[in-house]
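Subset of chains shown; positions unchanged.
Labels A and B are assigned to the chains in the order they are written; within every chain, residues are numbered from 1.
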Amino acid sequence: MQNLVKAVRIQEEDFSMEAEVGALRAISGRIGGIATFLGCARDFSEGRDVFSIEFEQYAGMAEKAMQALRSEALDRFDIIEARIIHRVTTVHAGDQIVLVVVGAEHRGPAFDACEWLIDELKKRVPIWKKEMTPDGDSWVTQHP
Amino acid sequence: MEAHMSVKVLFFGSIADRLGKRECSLDTDKAMTVSDLVAAVGCSDFEPLLLAVNREQISDMGLLVQDGDEVALMPPFSGG
């Protein structure tokens, strides 16, 4: 069982979208629209040879930065609740990496906040990915 | 008046790989800016370089480092 009580988490283990959406909805009966973003590892065989991706975090800062993002989103947008889960482990094609869930009374702010959160997460949260390839390991420097 | 100061320096991602270490301790008796610290650990030419002091990202390289600070030298983030 994962600790669903925490709305912001960095963890090695996989997460369940349904469980996270359920935990968000349990916060308030006023939630009418839920926008989510799920990032997962693509099939590396097409075009680029990558065996797996390893994530590294700044353990003391990454979850704190994600908590700050959630707070800022709750201030900025007309939303009721937001959850952010990021895995830091070695992932293979098809694995889940990151999940953002936003609940609001109406869909506009839910979409806006969800997209803002994943965009800002990539800019502000100290997590790095390294791709394992036949030619060796290579750090990813872009956040497209 | 100068006092002894000890600072913990952390390196991440490609920077840790390049330096061959993930952290070091820096001891000095002189006032030191973040810029001085970056030079002292041999990372002046690391570009782009993101910095955090006590787990908050900073952009002012002129900030004075304090005794007990934790300073992180980080490549651009690539989470998500």
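The rule we apply is simple: a residue touches a chain if its C-beta (ideal position, glycine included) is under 8 Å from a C-beta of that chain, and two chains touch if they have at least 3 such contacts.
Predicted model only: the values in this text are computed from it and were never measured.
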Stoichiometry of the full complex in this file, given that only one copy per chain type appears: A x2, B x2
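To be clear about the criterion, only the chains that are shown with their structure count from here on.
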Gap in Å, rounded to a whole number, between the CA centres of subunit B and subunit A: 27
Subunit B - residues contacting subunit A, complex: 10, 12-14, 17, 50, 52, 55-57, 70, 72, 74-80
Parts of subunit A lying in touch with subunit B, wherever the complex brings them together: 39, 55-58, 60-62, 64-65, 86, 97-98, 118, 121-130, 139-143
